[in-house]
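Reading through the structure tokens given below for one structure.
Only a part of the assembly is drawn; its chains keep their places, and the rest are absent.
Lettered A, B and C in written order, each chain numbered from 1.
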Amino acid sequence: MNSKQQNPLKKILAIRGMGAALTAFVGLVIIYIAFGLINPAVFSGQNILNLLRSMSKYLLIGIAQSYVLITGNIDLSIGSMVGMSAMIAATLMTGGMSPILAILIALLSCLVIGIINGYLVGKFKLPPFIATLGTMFVARGIAYMVNGNRNTDAIATGVGKETADKFQNFFYYGKTIGVYNTFWLAIIVFIIFFFVLSKTRTGRHIYAIGSNVDAAKLSGVNVVATTIKTYLISAVCSCLVGLILCAQAGMGNMEAGNMYEMYGVAAGVIGGVSPLGGTGILLGTLAGSAVWQTLENGLNMIGAQVGIQRVVIGVIVVVAVLLDVVVRSGQFGKRKNK
Amino acid sequence: MNEVIVSMNNISKTFPGVKALDNVHFELHSGEVMALLGENGAGKSTLMKILSGVYTRDGGTMEIFGKSYDDLTPKQAQEAGVAIIHQELNMCKHLSVAENMFLGREMIGKGVLDNRKMRQEAKKVLNELKININPDQTVGDLPVSKQQMVEIAKALSIHARILIMDEPTSALTAREIEDLFRIIRDLKAQGCGIVYISHRLEELAQIVDRVTIMRDGQYITDGNFKDMTMDQIITNMVGREIKEKFPRVTCTKGKKVFEVKNLNAGRMVRDINFSLYEGEIVGFAGLMGAGRTETTRAIFGVDPKESGEIYLDGQKIEIHNPMDAIKNGVVLAPEDRKKDGLCTKLSIRQNLALPNLDVICNKLGVIRKPKEDELCEEAVRNLRIKTPNVEIDSGNLSGGNQQKVVVGKWLARNSRVVIFDEPTRGIDVGAKVEIYNLMNDLKKQGIAVMFVSSEMPEVMGIADRIIVMCDGRITGELMANEATQNQILTMATAFEKKKNVG
Amino acid sequence: ADEVKATGDEKIALITMDSIDQHWISLNEGAQEEAKELGVTVDFMSPNTKDDAQQIECVNNAVAGGYDAIMVAANGPDAISSALQEASDAGVKIVYVDSPANVDAAATFSTDNKAAGKTAGEEMIKTLKDAGVTSGKIGIINVNAATDSCVNREEGFRSAFDGTDFELMETQYGEGDAAKSQSIAENYITQGVVGIFGCNEGSTTGAGNAIKASGNDAIVGVGFDKSDAILNLIDDGYLHATMAQNPDVMGKEGVKAAVQAINGEDLGGEVTDTGVSVLTKDSAAE
């Protein structure tokens, strides 16, 4: 009862989901060092900067997917929203619209997809896998359609070189305090949503829905509104990633963000977010996205071929969850099977 | 007759963090009904799951019909003649009655499933039990009590010689319970051994021959039922004496707090009218399926209302969803705690805080930790929830303690009306008294209490006024001090004639 | 070829590798322009993405749809051949544009990808030599290992380096996605490459952007295909050169040949190299 006298380390470890998150961090360090031993360039300052920048998009996607996963749902439309926001922003800027307005419109359209997802899943009770499979096709279709089924020209052709540079620097090429802006952007978003999930009423409601939606409803949780909120958060993060990819390429690519929804699942799950809902913390997602990016970067840096890269990634996803299940087995009074 | 057919010795079983069974000893004879009694979490279900092959034991020996068994699968247990009706319903809702009854031992003819034969066989068993259910009906479409009967029929269709019933009556109507007891007597006469687990101690006299009592995972005693008094049994179960099974406090009836007028919501809630007053507990009696749960859900805004008005302290209020109800100070502790009451994957803290976040959080919706701590500590203290700390998964608590958390969720706020739907279902005598005391506290504070229960003695023992429902309608109202079981039963079975046609 | 005559009833299906790359869109534009001129119908019915199975379905659909000729850019020369053979047996004329398959066709208008790749390699070596660099690592970004034309470009590119002191690194695949290709290029740069080769539009854009991001324009980027983004990167000095094909010419000539074939002319299966031009800052400025 006298929880105040507990030793602070023990207290941190007692936070639900912290164990899995720390495991992922340990795994991250091991993987990173292993790659570095094979190719020391992995340890170079520039590579670390690149790593931080590249992992930012997986972190954002991971946050998006984690929010949805914790409620026990899934968002398959994330990758398509990334593509859609990149294409919409780029098309508008290529047409000469100011970046800020273009960003707002891209955001708005992602929010529309998010609202649709939220209503289909929260209100109409469609299985989230199917509902968001549908919007995944729709959003990707829109990404194709906005510029007439072709990638856009360089945004500089529309807004001029200077504005284009500003936009691109803001989201991708520029640095602040020696680290790329992309990373700061992702970290700010991370801190905000970390706080929302762990310290606010909405966060509690999200966990409650993921654990037992009926009990949550009878406790006065607005399930529909909360579900919609998670899909909106997913949409916002996806939109940001779309803008990052748009800034990176300086143009809109229709296939941008392909498969990102799966990377988001992987980042979350490696970090201990349960796809069954109710458990997981964003610190885990942070570790998971770093693991994912380090794998991608490291395999690339050591010159591994595509085939073996995929095999390694697949094995790590399975092993991460297997470990988690084995370690936690017996918890939640799950019946053991002989 | 009367030889030992099950003999379990020094059985131990540990779950992570819990020693569920500690050197337990259990014996069953042919041709007897053995009541296995104990508080929540005493280990009754665990012991029987070991006997029926669901769990493996950590230590001890087990003989069935003189043959000793090491590890046992559910299938092997069946083959050894053991059938079990589990505490929780275990039906495949998408499958038909016949399909469920023969699941795992389907009949095969000409290499393919012989559905016709299984249907006929199912029909035969159901007829023997006088259960009027079409074997082709999808189980998910049946009311819970009928599902429970199918479960019983399924166990019987195995023609087992050892039948374990883990709280079979907790979801049955009075008539169905009568049928069940008749069947139990028949089986007993045929020489079957029956293990009967129940928290409804008043049932025992009708069928039980011997009792085995457990407490905290340990064997306490056994003996002939006739040779024990109810007080002895209870003392052995709880480990202390319980003075009053139904502690009643008297208050003066105050002003009207809550009124429901002409409420209609679906087939099971027809034209409901009643009022609740300060200083009284109003019991809602009736058979299973009388529509009491639906009534509470409609009031609380979980299910949509077709029509009707609700008044609180004379003001008309609108309740479209639980949020509206809670805002107005009307709260519900639901009947099915696993399904509706608890987020089992979350901690006790999170569960207790969930409906009170509006109070705990500041204007920006950020949780104020000290306030939350205070609320949790108070709930644990007031309700005497047995737990090392509030960070434990609520799903790991015993049934009674889970129920206390469900109730505790609502006691931290200033409510005007508290609705309890079967708050004592499946919890032991000791915990029951604690829940009664809680209701009494609320009553003393002038909070209106609506108390739904299917157990006649407790309604009569605790409530000041009793409203009886049948088939979705209120069929009568009685003052508790002048009510008799018979009066209540008559009202509870006052079906309209036209109902029986369809 | 100006004596081509059409009755106006000719129906031609144009099946490229996918329907979204700038390259195929230009090819289609060339084809449609010629179709208008001749008064014939050309329907663009390409798969959504580069996928053999989908492309074969498109060929099957074209046969079922009663087209007289199919202009096709084979994603995999072996893969599509059986389907084309069926089409040919059903009397449908075949014309290859960009990338041929193994079935005899009326005519072929293509880039010799291997030769073009070699040209790109030589261009890179020359530029590096001019800057005084004669050794170092070279990174290669390809689409995937399945798209034949790009694999050929890579092969040609590699062959240009035979006998030099440069070290060609393991090829990495970016699925033609500019962002993914850029990450790959950034990794190459971290490892200190002196040159990067992109095998198609997306790969090249990614390479250019990575060089731009690194701020090290001493790295020589050479690529394939022409788009605004690539031209801008060349203009800003982040890419040195790109191998521009002439897809519109392929489209135009392809339609002409298809109409001739439909009307019974024997073109003898002639292969025409529509050529590549090396676009650099100087040549693009013209």
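The working rule: a residue touches a chain if its C-beta (ideal position, glycine included) is under 8 Å from a C-beta of that chain, and two chains touch if they have at least 3 such contacts.
Since we're looking at a predicted model, the values are computed, not measured.
Although each kind of chain is drawn only once, the file as a whole records copy numbers of A x2, B x1, C x1.
Following the convention adopted for this analysis, only the chains that are shown with their structure count from here on.
The chains in contact with subunit A as well as with subunit C do not exist; no chain meets both.
Averaging the CA coordinates per chain and comparing them to the mean over all protein CA atoms picks out A as nearest. Centre-to-centre, using mean CA coordinates, subunit A is 34 Å away from subunit C.
Averaging C-alpha coordinates per chain places the centre of subunit B 72 Å away from that of subunit C.
Subunit A and subunit B have Cα centroids separated by 43 Å.
Residue numbers of subunit B whose C-beta contacts span two or more other chains: none are found. Listed for subunit C are no residues, as none touches two or more other chains. Within the complex formed with subunit C, the residues of subunit A that make contact are 39, 41, 44, 46-47, 50, 54, 144, 149-151, 153-154, 156-157, 172-173, 245, 248-251, 253-256, 258, 296-297, 300-301, 303-306. Partner subunit B is touched in their complex by these residues of subunit A: 1, 3, 14, 16, 199-202, 204-205, 207-208, 210-212, 214-222, 277-279, 330-333, 335-336, 338. Interface residues of subunit B facing subunit A in the complex, by the touch rule stated above, are 15-16, 54-56, 71, 73, 300, 302, 321-323, 325-326, 332, 334, 339-347, 350, 353-355, 357-358, 361, 364-367, 373, 377, 389, 391, 393, 395-396, 409.
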